[in-house]
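I have a structure here, written as structure tokens, and I will follow up with some questions on it.
Left out: one protein chain. Kept in place: all the others.
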Amino acid sequence: MNAVVDSGRPMLETRGLRKNFGALEVARDVDFTLHAGARHALIGPNGAGKTTFVNLITGALDASGGDVFLNGDRITHVSEAGRVKRGLVRTFQINTLFTGLTVLENLYLAVSEHAGVAARMLRPVGSRPKVVAEAMHLLEMLQLQDDAARLITELPYGRQRLVEIAIALALEPRVLLLDEPAAGVPSAESHIILDAISGLPEEIAVLIIEHDMDVVFRFAEKITVLVSGAVLATGTPDEIGSNAEVRSVYLGEGHHA
Amino acid sequence: MGEILANATTILLFGIAYAMLLFIISVGLSITMGLMGFVNLAHGSFAMVGGYVTVTLVSGEGVHFLLALVIAFVVVALLGVILEKSLYRWIYRRPELDQVLFTIGIVFMSVAAVTFVWDNNPRNIPTPDLPGFLTGNLDLGFTQFPAYRAFMILAGGVIVAALFYGLERTRIGAQVRAAVDNRRMAESCGINTTMLFTLVFALGSGMAALGGGLGIQILGGLKPTFAFDFLVIFLIVVAVGGLGNIRGTFFAALLLGIIDYAGNYFLPSGGGFFIYGVTFIVLLLRPQGLFGKAG
Partner (left out) sequence: MADANMTPQPSPAVQQLLRRHRFRVVELLPWIAAIAVFYLFPGYRLLATQVLVLILFALSVDLIVGYAGIVTLGHTAYFGTGAYAAALLARPEWQETLWNVGAQPLVGIAAGTVAGALLGLISGWIILRTRELTLLMLTLALTFLLHELAKDIDGLTGTLITGGFDGINFTMNPILGIFEFDPIFYSTNYWYAFAVLVVGFLIVRTIVNSPFGATLVGIRENVRRMHAVGSPVQRRMLMVYVISCAIAGLAGAVWVQVQDNVTIAVYEFELAGAILIMVILGGTGRLYGAFIGVLVYMILENLTETVLGTDPPYWELVVGGALVLTVLFAPRGLLGIGEDVSTMLGRKRR
């Protein structure tokens, strides 16, 4: 575990972020701040709107109101792709990969996009071996190099989760949103993913959405609790753990499950 | 002045009669597409088969026209169930391209099959074979209106009312609405969407057959290329109305039916232009259709 101290500079901020589908409010005036180098967890019961919140931040969903700031710039109306280019990167709760392609090709698409060569059409992929080498290098970092030539569909789910993370790293994020990175992974394999997350470069501000409280308390220095689309509490793990309201709403719900 | 009024009324009434036909055939397509989210280009084939069954029973066997329509409905609904259970279910989870091509394949085969069974010549129901109340004109005072088209409007109205009632007031209707809205959610509430879909598919195929039978007189006869000739218009009605939306399908049919009829009336050459132009504009402004849910 890296000892990372909040430098106090907000990297990602939302102010009064709202989203409703008709009469259904899935995000209610969410004010949220993620500091540079943070290790921050977002928790909440099922249906609390955690993934919606991530989608609003990344621009996958248009907000009904409120603003998103990245490193001080208002990005509320920047496209999803534009936000990625500015260093706001996410992984998906359910693997969202190029299933018909090989692991290396998956990485290649991210690297070439990030390197700004993806729109070139007159020369072949092979004319830029550096981009391919970089994709391979990322696979090595996550010990996926032996799977490089395999199709995504041939990989066990846990290793597919690693590819999700490798793609995110290929985009050199300043802010990384991990949406339940270990979801669906057998517990025997989940340590691979947790190790990968622990090994993330310190300078990246990380927001992790997670159900497993062990992971949250091990990883996070700060926790935000989301309930029914609204922020219930934010604080250190100790503060959250002793917060009566959180216990009744969140842990109480966990008790039922 | 009186003549203008009479002309306008005639165009409107002819347009509405055509619109009712479009609605009866398209509504089943709209619900099945809304329910399963799959693209079915072969819906017109069911209408075509329905038409041939009707014409054969009426002209060949001397069956009463209305009874023939009922039989066509039942026969094609059964055919729909068989096809759905044996072929269609394999492609629900396939990519859109596969669905498009698969159903075009079905259209081709249906055209061939119909030609084998009935041959290439256009079929019509001779007027004497129709019940008396469907022949001749109704005198509306200021103009004459064909009794058959009046019946078409009436039949359309009854079917619209029945469908609305069925969908809004019955348990099955509520299940269909829930499944169109959110299939996964409906399934988790214990609705058997597979069963539901087979049922809706049968009903939709039957309705198409009904439309096919009713349409023979209105579309000026029946040919084996029917399934191709009208493939686009049914899809347009569904897309303009919004997938899975009965009200949308109804208003889209009305809009397009009247525009198409009026267009062809005022501009005998070039009239077909309007319907595609309107479609383009509507879908441009509202990609989800007039009454479709956004997103």
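We just call them A and B in the order they show up, numbering each chain from 1.
Throughout what follows, a contact is a pair of C-beta atoms (placed from the backbone, for glycine too) under 8 Å apart; a residue touches a chain by one contact, two chains touch by 3 or more.
Keep in mind the model is a prediction, meaning the values are calculated, not measured.
Asker: I'd like the shown chains that the missing chain touches, ordered by label.
Answerer: A, B
Asker: Out of B:56, B:143, B:198 or B:288, which is the one that touches the chain we can't see?
Answerer: Touching the chain that is not displayed is residue B:288.
Asker: Which listed residue, A:80, A:189 or A:221, touches the chain dropped from view?
Answerer: Candidates A:80, A:189 or A:221; residue touching the omitted chain: A:80.
Asker: Write down which of B:18, B:52, B:65 or B:102 is the residue touching the left-out chain.
Answerer: Among B:18, B:52, B:65 or B:102, only B:102 touches the chain that is not shown.
Asker: Which residue among B:130, B:163, B:209 or B:235 touches the omitted chain?
Answerer: The missing chain is touched by B:235.
Asker: In the full complex, which bits of subunit B touch the chain not displayed? Write them out.
Answerer: Residues of subunit B in touch with the missing chain: 33, 39, 87, 90-91, 94-98, 100-102, 104-113, 115-116, 120, 224, 228, 232, 235-236, 238-239, 243, 267, 269-270, 272-273, 276-277, 279-280, 283-284, 287-289.
Asker: Mind listing the subunit A residues that contact the chain we can't see here?
Answerer: Residue positions of subunit A that touch the missing chain: 58, 60, 79-82, 84-85, 89-90, 92, 96-105, 108-110, 112-114, 117-126, 128-129, 131-134, 136-138, 140, 145, 148-149, 167, 169-172.
Quick note on the criterion: only the chains that are shown with their structure count from here on.
Asker: Quick one: subunit A and subunit B, Cα centre-to-centre, how many Å?
Answerer: 47
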